[in-house]
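Please read through the structure below; I'll follow up with questions.
All protein chains but one are shown at their positions in the complex.
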Amino acid sequence: MPIIKATDVSCQRGQFTLFEPVSFTLAEGQSLLISGANGIGKTTLLESIAGLRSIQLGNIEYKSIDLLKSKDQWFDDSFFIGHKTGNKKELNCLENLRSFLQIQGIDVSEKQAEDALDKVGLAGYEYQFAGSLSAGQKKRLALARLTLIKHTVWILDEPFVNLDVAGCDWLLKLLNQHIDNKGILIITAHDNPSIRKKITHELVLEMQR
Amino acid sequence: MKPFLSLVKRDLTLGLRKKSQIYQPLVFQLLVVTMFPLGLGSGAKTLALIAPAVIWILALLASLLTLDQIFKNDYDDGSVESYVLTSYPLSMAVMAKVLAHWLLTGLPLVLFAPVLGVLLHLPSSSYGVLMLSLLIGTPIFSFIGSIGSALTMSLKHGGLLLTVLVMPLLAPVLIFGAGAVVESALGNSASQHLLLLSGMLVLSFTLVPFASAAAIKINLE
Amino acid sequence: MNEFLNMGGYAVYVWSSFGVFFVAMFIDFFGLRSKEKIIKRNIKSMIKRKTNSK
Partner (left out) sequence: MKKQRTNAIVTLYHKLGSPPSFYRISGYFLKWLLLISIALTCWGLYDGLVLAPADYQQGDSFRIIYVHVPAAWMSMFIYAVMGIAAIIAIIWRMKVAEAVMIASAPIGAWFTFLALVTGSLWGKPMWGTWWEWDARMTSELILLFLYIGIMATYGAFSEDARKAARMAALVAVVGLVNLPIIHFSVKWWSSIHQGTTVSLTGESHITWEMLRPLLYMAFATKFYYGYSMLKRARLYLLETESQKKWAHTVITENK
């Protein structure tokens, strides 16, 4: 039974329609890889699905209700990590992780946050300010949120960017685990053969004629 | 309520770590207020006459220095997205941001006002009204400013646009705020002015969060 | 005629009021025309680009 159903969805930048309308359906344990050339609108589409932007063309249904009407339900069940990580450079890793989730209404104890940092390989960086981290470490800090949430739908924009080999392996394992637990994954990624293996659906965006 | 408090707490932590946001407006006020006797002459009578207006205008200008920061940083690092992508209403997040901004920048202005009063020979009887009027008025600055900040957050140089947008809307606040201090300096009751000022605060409290939330949503498109 | 132009001694104020009014309307009117030309020109060139690429 499809949980997410998108029909003829496309996005606009200014007055230009970005890509040919796309349709897809996703059920439990399925995953979608969105690919396409640079500037084709992968991020815009992902942000529209996440609910940051309104869907200008086509429509998306979540559990058979139009996303425009079931926003609260959708926001409670979906989790988005975009290009901008949302980390504050004046806060340390622990504070960043906890405050980000608490603002979204997810309670995280200090112990849980420390464990999460351990898992993403940021053990020993608990009290380091996010501003002093490397790009890859900042990404890990953002991805650490995934180990603390219970949302069924993960929407990730280029999660592998800036990660080293070990980081990629860890993330891959986490994503596989999520899919095995009947989670849903929507992701954009530049050619990454190992993610392709697990992906059930792929969407290649094409230029609007 | 918990997300609201977490957001206020996080912003206060941020503000107290950066500090410049807190003391720079005060330094600015002090610098400008020094220019008045230099330009006008140090006559106590002249200064006392313009003191209420000058202090209020300085409060307005000093808040303008920090208003764009209400949402600008959050937009740049992506935190704004996390306020939108929850089932908690965005207007609550706006309210939290405004409260934190006021505590960090508005409250210091209220507490600093007597210093300016002394420098401008404000009659001693009107200090109470001065602080009370600013206590009611500066939150309105933060509220109205949040609309301007939400509208300009994605712009690189939105400061001037924010000023153009916010200043006309704050004219009534200035009229009644400075008016209250003038009345008390003349020995009259300022209660009417303060009441109207409070009315405006209640109005912005009820309406502005929705306007700012709408601005954020349009701006993210 | 002279009397009419003199406007009872208020010529400067009356004629400059009417002058500024109509100058403003003319600027609006002709500014709008040139804007129309530019927009239509741009769309025309876009149509050309599209037909060429087909």
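Labels for the chains are A, B and C, by order of writing; each one numbers its residues from 1.
FYI, a contact is a pair of C-beta atoms (placed from the backbone, for glycine too) under 8 Å apart; a residue touches a chain by one contact, two chains touch by 3 or more.
Fair warning: this is a prediction, and the values are worked out from it, not measured in the lab.
Enquirer: In the complete complex, the chain left out here touches which of the visible ones?
Expert: A, B, C
Enquirer: Of the residues listed, B:L12, B:A48 or B:I175, which one is in contact with the missing chain?
Expert: B:I175
Enquirer: Residues on chain C that touch the omitted chain in the whole complex?
Expert: 4, 7-10, 13-14, 16-18, 20-21, 24-25, 28-29, 32, 35-36, 39-40, 42-44, 46-47
Enquirer: Which positions on chain A touch the chain that was left off?
Expert: These residues touch the chain not displayed: 13-17.
Enquirer: What residue numbers in chain B mark contact with the hidden partner chain?
Expert: Touch with the absent chain occurs at residues 147, 151-152, 155, 158, 161, 164-165, 167-169, 171-172, 175-176, 179, 196, 200, 203, 207, 211, 214-215, 218-219, 221.
The criterion applied here is as follows: only the chains that are shown with their structure count from here on.
Enquirer: If every chain is a node and every touching pair an edge, decide which shape results: line, ring, star, complete or other.
Expert: other
Enquirer: Using CA atoms only, can you tell me which chain is the most central one in this structure?
Expert: Answer for the innermost chain: B.
Enquirer: If you average the Cα atoms of chain B and of chain C to get two centres, how far apart are those centres in Å?
Expert: Distance between chain centres, rounded to whole Å: 42 Å.
Enquirer: Quick check: how many Å separate the C-alpha centres of chain A and chain B?
Expert: That pair's centroid distance is 37 Å.
Enquirer: List the residues on chain A that touch chain B in their complex, please.
Expert: Touching chain B: residues 50-54, 71-73, 75-76, 78, 80, 82-91, 95, 99-100, 102-105, 107 of chain A.
Enquirer: Which chain B residues qualify as touching chain A in the complex?
Expert: Interface residues on the chain B side: 2-3, 6-7, 9-10, 13-14, 17-18, 76-79, 81-88, 93, 220-221.
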